[in-house]
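Omission of a single protein chain aside, the complex is shown with its protein chains in their original locations.
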Amino acid sequence: MNYKNKEKFIAHAIFLTGTIFVLYPFFSILFLALSEPGKRISGFTLPSGIYFDNFIKAWTGGSFNTGLLNSFIVVVFVVLITLICATLAAYAFEKLNIFGITPLFALLLIGLVLPYESIVISYYYSMRSLGLVNTHLSLILPQIGLSIPFSIFWLRASFKSIPKSLSEAAMIEGAGRWVILIKILLPQMIPALLTLTVLLFMWTWNEFLLALIMIQDEGMRTAPLALSYFAGNKRYGDPAITAAAAIWVALPVLIVYIFLQRRFISGMVTGAIKE
Amino acid sequence: MSNKNIYRPQSKFLYSSYLYIIPAFVFYILFVLFPLGDTLYTSFTEWNGISEKKWVGLDQYIKNLSDKKITSSIKHSFILIIFYSFLPIIIGLLIAGLMIRVKIRGMTTYRAILFLPQILSMIVVGISWRWIYAPKGPLNSGLDFFGLEDVSRAWLGSFDYSLMAVGLIGTWVMFGFTMILFIAGVQKIPIELYDAAKVDGAGAISEFFNVTLPNLRGEIIVALIFTVTLALRNFDLIYITTGGGPGTSTMIPSMFIYKKAFQMGQVGSASSLGIMLTLMIFTLVSLILITFRERK
Partner (left out) sequence: MKKIVFLLSSLIFFSAGINAETLRILAEAGDEGTLTRAITQFEAANPGVTVEASYLGWDDFMATIKLKMADNNPPDLAHGNQGFTVDGTLIQNGLVISLEKYANQYGWKDLFAEGALSEFMWSEDGSIWGSGSLYGINPVAEDVIVFYNKSKLNALGLSVPNSFEDFENALAVSKDAGELPIILGGADGWPIIHVWGIIDGAFVDPNHTRGWIFDPKNFEFNTSSRMDAAKKLDDMAADGYFGTDSLGIGYDDANAMFINGEGVFNLTGTWMTAQLDEGMGENVGAFAMPTSGGHSVGGGGSFALPWHISSKASNPDLAAKFLAHLMSNDFVDDLMEVGRVPAQAPTISPTSNLQAEVIASSNALVGANAKTFYTDWATPGMYDVVTQELQKLIGGATSAEEFISAMAAESLN
């Protein structure tokens, strides 16, 4: 083995080890979910056969159909409204000449670092006084607010990378701000917007604490909340059914990930660097 | 280079430009800044969530700081930083150091798999690991299989190991992210820098410290901020794996905020703990930025 091959061998060995470490919990939970219902498997063994009963029991017993639907509704509104608001703001920050832009931008920094665990108390009591507890809105509105700082930072960096000459040319021709944004800049922004969509989808889909405190009706639960209640509910003490339920909840994000994994990774890796 | 004869149009300052930022700031002010101010105000009061708020000044902060359970929960958070932040960053850096000149096949697949824990709900992650750590779960069965019955135990139920067990879940979630981040960074470093170091007679270790590390500064800042904040927040994972137990051995501030505000009816105290957590995170992020800022 020459020097180069040896290095490659070591690299493969390292990555394979990492891969196994990452995949091990996935496979053990998958095996558990596929195991024979009612039969408690003890971990290290392969399942005796493949049974989908646990998945069916989890689906019907945990009201995951409504859970997935609720999550979907929340995600769609949060992502859409955040994208619209953040695009407009990022455009203004980067391309328009606005007085007082620096302090406003600094103000956004607070939201970028703020742990929302600290302010959920206020969310709850505000929503309660507005009579919005236990509605989709109580999940949608705060998450838009929380998604906006990151989205503006992210989109502003993308606007920056569009050559000035493009908008300048349009400006000379007398195009207004709105037209420049819609006709000239947005087509250039599609990849960035898509990546941001993927990230916002993932974060909103996985949100838990807000749903935990806001939602009381079984029919209003989001998927992760339904999963948590399911795992804690006496009636379904069987870990195999809980495992199947966990897979149901992870599935939508996993499917999107399989198709758009580059966007997830580049979004989180480069998105983080840009800031 | 610029030719002064070419007319460069400048977007004029127009008041109507504010219209573009208003929607975003309405949401931001209503759902981030206002709740923050509201929490700050509540933190100076005694309130059970239903009656009138009673102003008590800094009392809640003083009480929290003298409550042993709370100070120990802060200590737990710092221990978790080792697992969520330091371990993954060290692993990531070491592997990135090895990957300077190596390009291997299948990197895209490795990357996709290593990144996987990042995209999953912490509730799903927690449920998977609850099973791994269960008394008769895969980990203990594996230990028993290799004759290590004495080592196997109920990991999440152990006073000595539960915090570490939860911490290792954090390592599992984070190490793929730091690896990918650092490898991407390292491969952007011009190879000439390494060649120059080699000419100067630098070994692998000095190469790592003199070339790799300084050039990964930006990535290290990002990784530190991302992982440290997650270690301090961390509600979902603790909630689903241990709920803070056994005893209070995995209790962390965000869990206390939830318990105090929504179970024990101590909303003022919970708010002050929330502000303390915010300040802790702001301070640590500033420290990271100051420590690693570009030296001129």
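Here the chain labels run A and B in written order, and each chain numbers its own residues starting at 1.
Here, a contact is a pair of C-beta atoms (placed from the backbone, for glycine too) under 8 Å apart; a residue touches a chain by one contact, two chains touch by 3 or more.
Every value quoted in this text rests on a predicted model; they were computed, and no experiment measured them.
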item	value
Neighbouring displayed chains - absent chain, whole complex	A, B
Touch criterion as defined above, residue of B:13, B:78, B:145 or B:159 at the omitted chain	B:159
Selected from A:49, A:131 or A:163 as touching the chain missing from the view	A:131
Residue numbers in chain A that touch the chain omitted from display	40, 73, 77, 80-81, 124, 128, 131-137, 212-213, 216-218, 220, 228-229, 232-235, 237-239
Chain not shown, touching residues in chain B	48-51, 133-135, 153-159, 243, 245-249, 259, 262-265
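In this section, only the chains that are shown with their structure count from here on.
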item	value
Chain A-chain B separation of Cα centroids, rounded to whole Å	16
Residues of chain B that touch chain A when the two form their complex	7-14, 17-18, 20-21, 23-25, 27-28, 30-36, 38-39, 42, 49, 95, 98-99, 101-102, 104, 106, 110-125, 127-132, 134, 136-142, 145, 172, 175-177, 179-181, 184, 218-219, 222, 225-226, 229, 232-233, 235-236, 239-240, 254, 257-258, 261-262, 267, 270-271, 274-275, 277-278, 281-282, 285
Contact set on chain A toward chain B in their complex	4, 7-8, 10-12, 14-15, 18-19, 21-26, 28-29, 32, 40, 42-45, 81, 84-86, 88-89, 91-93, 95-99, 104, 107-108, 110-111, 113-115, 117-126, 141-142, 144-146, 148-149, 152, 168, 171-172, 177, 202, 205-206, 208-209, 212-213, 223-224, 227-228, 231, 239, 242-243, 246, 249-250, 253-254, 257, 261, 264-265, 268-269, 272-273, 275
